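Complex shown without one protein chain; remaining protein chains in place.
The block that comes next holds chain A.
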Amino acid sequence: MAQSFPEDVLEHVFSFLNHDRDRNAVSLVCKSWYDIERLSRRRIFIGNCYAVSPEIVIRRFPDVRAVELKGKPHFADFNLVPEGWGGYVYPWVVSMAGAYPWLEEIKLKRMVVTDENLELISKSFKNFTVLVLLSCEGFTTDGLAYIAANCRNLRELDLGESEVEDLSGHWLSHFPDNCTSLVSLNISCLGSEVSFSALERLVARCPNLKTLRLNRAVPLEKLPNLLCRAPQLVELGTGAYSAEIQSDIFSNLSEAFLGCKQLKGLSGFWDVVPAYLPAMYSVCSQITSLNLSYATAQNPDLVQFVSQCGNLQRLWVLDYIEDVGLEALAAACKDLQELRVFPSDPYDAEGNVTLTEQGLVAVSEGCPKLQSVLYFCRQMSNAALVAIARNRPNMIRFRLCIIEPRAPDYLTLEPLDAGFGAIVENCKELLRLSMSGLLTDRVFEYIGTHAKKLEMLSIAFAGDSDLGLHHVLSGCESLRKLEIRDCPFGDKALLANATKLETMRSLWMSSCSVSFGACKLLGQKMPRLNVEVINERGPPDSGPEDCPVEKLYVYRTIAGPRVDMPGFVWTMDERVSSRFSRATEGHGD
């Protein structure tokens, strides 16, 4: 069959395949399809930068135009991964600079990027158009200056929620006067002031600018200047949304928003002064995505504003919305698909807002398209979870954080097993689940039995024994990422399901009961896994073999053990394991 179709015909057919899964399937058909596919693949997604090496990627795919890489494990977001752990983009940039001169896009998540890396990117790729750095760190505004100055056709610069050392706002002035290509600019994570006049001129000369997310330092009074120059904006992130109450500021703002006929998404709103919220009323009915998670406005101002946005599909908000606000949301926003409610005061055990399970139940009742939930609250009941599950069998992402660890059903004082069990039983398409509250091994039995499409599971302060972990590893057929903290899971379940780990991207276990001996054994027996022990207090072999390791990160890889590990990370492989054995037997290394 390969002979009856010329290669370029096949290549043309393959060009309609954009999804990795389709291209991977095609490449398995026969050798010639494999070759045609690999030569024509333009976009690469690497979910774990240590699963493969740059050399292997380049050898197989010689003409890539867009690369997406992820580095640190998800729990790095919550400071569970020590500083210096890894995730350096450096080797990738260096290799790609040589191999992919036509590279256009780099998207990174949770990686360490330096100013030198940014300089190299800006000088190595003549057609570079898209740079997205989500939750990255290690660079300063000097690095951004290189990107601004050297990337002639830059379309997208998105700094996400990165930690940038903010030396000055001057970098923005490095965009040359003839740069008119920007479509998306997100600088919301930056602390210091950028030159407003430079920003104004930049916005004015980029007619295709669709997304503009400002940082907190851009004052509200100046926002109309930008909006008037970019009435075509689709997504706007304001700066600080506060000013002294003056009618001319208000009217300028209202008028500016009136001109934004394409606006669909709003974010920003630091330091919000509620009196200025009505300035946006003219665009509220267009808004489909609203991020108020920095807005400390309270009810009634808050609910009044949200209720104006009848076409909302996505809402991120602080718990100031309270149950009453969520009930109003449920009544007004029938298209709502995603809701995230963040805690205004995460460390206050009592909480001073009336946000309970009732709010979430109300939204699950009133919003038929609700499929993605992240909810922080202080009480939950099995009854509420069962109601949510029955209301929304179309749920695909459900992340619940009850602030107090191991909090039981507040009505019955029972574990929340039945509630989460109902979620996995009813929501058959569930892809992602995060659990909290008091949970026994039983909930894991439910998960293993029902959560057949589940790809990512986050567990904290839950379970009684290894049986819990065993249920998950043996039952969840689609599981790709499992992250666990402070659970009594140990060696038995891990070793019994070792081969399962090769079918997953990664497993994280911290403050559990996995012993050093078991880690060594796992590393020895499974050469295609990197079994990494993170022990900040000292080498894992300084105690007995059955001593639990602090943190464990296991991931499949074809690149072998890492070569860039800091002193507190040990790879358990054959050589290392035997080195540890020799050491304990008293031999030198």
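Here is the rule we go by: a contact is a pair of C-beta atoms (placed from the backbone, for glycine too) under 8 Å apart; a residue touches a chain by one contact, two chains touch by 3 or more; residues count from 1.
The rule we apply is simple: contacts and distances are computed from a predicted model.
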item: Listed names "Prolactin receptor", "Centromere protein L", "Sorting nexin-2" or "Auxin-responsive protein", matching UniProt entry of the absent chain; value: "Auxin-responsive protein"
item: Touching residue (missing chain; options A:F14, A:W33, A:F128 or A:F376); value: A:F376
item: Sole residue of A:L39, A:L80 or A:V273 that reaches the chain not shown, by the stated touch rule; value: A:L80
item: Residue, one of A:L522, A:L552 or A:M572, that touches the chain absent here; value: A:L522
item: Positions on chain A where the hidden chain makes contact; value: 75, 77-83, 161, 163, 189, 293-294, 296, 318, 342-349, 376, 401, 403-408, 413-415, 434, 438, 440, 460-461, 464-467, 470, 485-490, 492-493, 495-500, 510-511, 513, 521-522, 525, 536-537, 546-548, 550
